[in-house]
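To start, the structure under review is shown below, and the notes come after it.
For this view, one protein chain was removed and the others were kept in their places.
Let's turn to subunit A:
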Amino acid sequence: MSTSANGSGTGALSASRPTEVNQLDRVVIRFAGDSGDGMQLTGDRFTSEAAAFGNDLATLPNFPAEIRAPQGTIPGVSSFQVHFADYDILTPGDRPDVLVAMNPAALKANLADVPRGGTVIVNVDEFTKRNLSKVGYAADPLEDDTLSAFEVHRVAMSTLTQGALAETGLGKKDAERCKNMFALGLLSWMYHRPTEGTERFLREKFAKKPDIAEANILAFRAGWNYGETTESFATTFEVAPAKLAPGTYRQITGNAALAYGIVAAGQRSGLPILLGTYPITPASDILHELSKHKNFGVTTFQAEDEIAGIGAALGASYGGALGVTSTSGPGVALKSETIGLGVMTELPLVVIDVQRGGPSTGLPTKTEQADLLQAMFGRNGESPVPIVAPCSPADCFDIALEATRIALTYRTPVLLLSDGAVANGSEPWLIPDVDDLPDLRVSFATEPNATDGSGEFWPYLRDPRTLAREWAVPGTPGLQHRIGGLEKADGKGSISYDPDNHDHMVRVRQAKIDGIDVPDLAVDDPSGGKARVLALGWGSSYGPIGAACRRVRKRGLPIAQAHLRHLNPFPANLGDVLRSYDLVVVPEMNMGQLAMLLRAKYLVDIRSYNKVAGLPFKAEELEGVFTDIIKEVVAA
């Protein structure tokens, strides 16, 4: 296997490396600082460097909901964790091997996660009396034994950055703002990362302010040179490229992948796209991304509210476009009446819910998967909608195409449940060949279809296989018809208050959704069937559940894993899968919503493991849970 990275290579900076070089298979680094310190950008750049180098990687951004929380305080801490490895990894990592703390608040907020013996790199310049007291450090943790269990590097990042930029004529304050690039340079040196990409990135980002670009590059190089020339760092580390499946890769976040999936859905269906939406964390990036791709026939409509967003999307679908709306849980609450209208009028519609902590405004920037029952039942009346969920950032691309397939084939709103962790997280993505993407072409009704020879068009006649009604768009001669939220007579589609008709239509709408073609659930059990416990998940917990299963198996305990991408309808073999294990454990970042659906539908017992902390599960935590359960089953 060989790896070549576009735009990487040796990089602008090369080192003679007097230091010892350690080979590692994986490293987790967490950059933490004030929300104004540019930690997201720093982490993102380090990630791109790792990607360009060919590592597998996964990331976890974690930031406050406030744009600028009070400076130097714990609530104002923003962090970005990146896990990179020479093999395929599943999670952003439980605990950072290296913590970069740009101020006392960042240290205090994150230190508990660093394992003993881990590396802590601090910006000593920020460890002033004032800053220490802001976060309740009575004594300087760099002086007492707070950090005795760690390898600590005290680096005067602010001073060194200002020094490096002294000649640039940049003000002291502006110079100091480049310290995040100093940190990035230092870490890039420590881990032998390519640097050209970052320098090019900075030049592009600050194309209109070349002096700022140069200042950032200088700071970046100063950080690199600091590692190279001072002797405080005895060791550098190498993480070799990962042995991923052959192909061309790029790094991608879940929200970007989702947006690309929608663009691809438009191209593969041949339909124009209208995204009707309203800004909401953590879904807004889907709007930002799609607004850049108008050349693909994508119209983005930033509406006056959530309701208008989905209304416009449904109106566009009625006219023969692909209507899409994107939001988070609070927005789904507002959109539910229109989703109901979509169910009643049987029009295609993709509803993207990037779940966040709830209820109400909850935790806007944190992740959760507690909207499943809202998606399933959160409307008046019998109002079934299909539900799909991506299991990783890259899977967001495929799931967008799958949601569109279902929406177009069955003429129904589809709920797509992403969440904050997959939306903002990133990973390498094996770029698909466009020709291999599903064919989503649709045909509109062109002819009257009445079965009584009247020559009329009956909007509620159905395809016997899919139970979908015909899609007759305005502008088609002879097919004028009226649809709406009132119950319609089967077939003919005129308003009907007939009791038997309503009962029939309720059942038909349900049958249509129940009958959606969904691939069977695949079970991963390397023990060849010895596992008696199945770990079943959905959504972003795929990574931690998978990583935990690997760890459990390494201990010699068999465990099977399966992950649901289709939550309504469930795969047809799900009941059989559930019944073939002594115990099924379902970890969820909610109070047991999938577990409730499974128990209700299959009358099987489910062991629910729940945590609703706004953060993804840790592999270590689930490893413990699974191990205990396996032991319990074996003992029984």
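One rule holds in what follows: a contact is a pair of C-beta atoms (placed from the backbone, for glycine too) under 8 Å apart; a residue touches a chain by one contact, two chains touch by 3 or more; residues count from 1.
By definition in this document, contacts and distances are computed from a predicted model.
According to UniProt, the chain absent from the figure is "2-oxoglutarate ferredoxin oxidoreductase subunit beta", selected among "2-oxoglutarate ferredoxin oxidoreductase subunit beta", "Aminomethyltransferase", "RNA polymerase sigma factor" or "Hydrogenase expression/formation protein HypE". Although one chain is not drawn, the whole complex shows that of A:F63, A:Y260 or A:Y581 it is A:Y260 that touches it.
In the complete complex, the hidden chain is touched by one of A:L314, A:V385 or A:A619, namely A:L314. Contact with the omitted chain, checked across A:P210, A:G381 or A:P474, is made by A:P474. In the complete complex, the hidden chain is touched by one of A:N295, A:S360 or A:S443, namely A:N295. Residue-wise, the contact with the chain that is not shown comes from A:A245, picked out of A:A112, A:A245 or A:A600. Taking the complete complex into account, residues 1-8, 48, 51-54, 197, 241-251, 260, 263-264, 267, 272, 274, 276, 293-299, 301, 303-305, 307-309, 311-321, 323, 337-338, 340-341, 345, 431-434, 474-486, 494-495 of subunit A touch the chain not shown.
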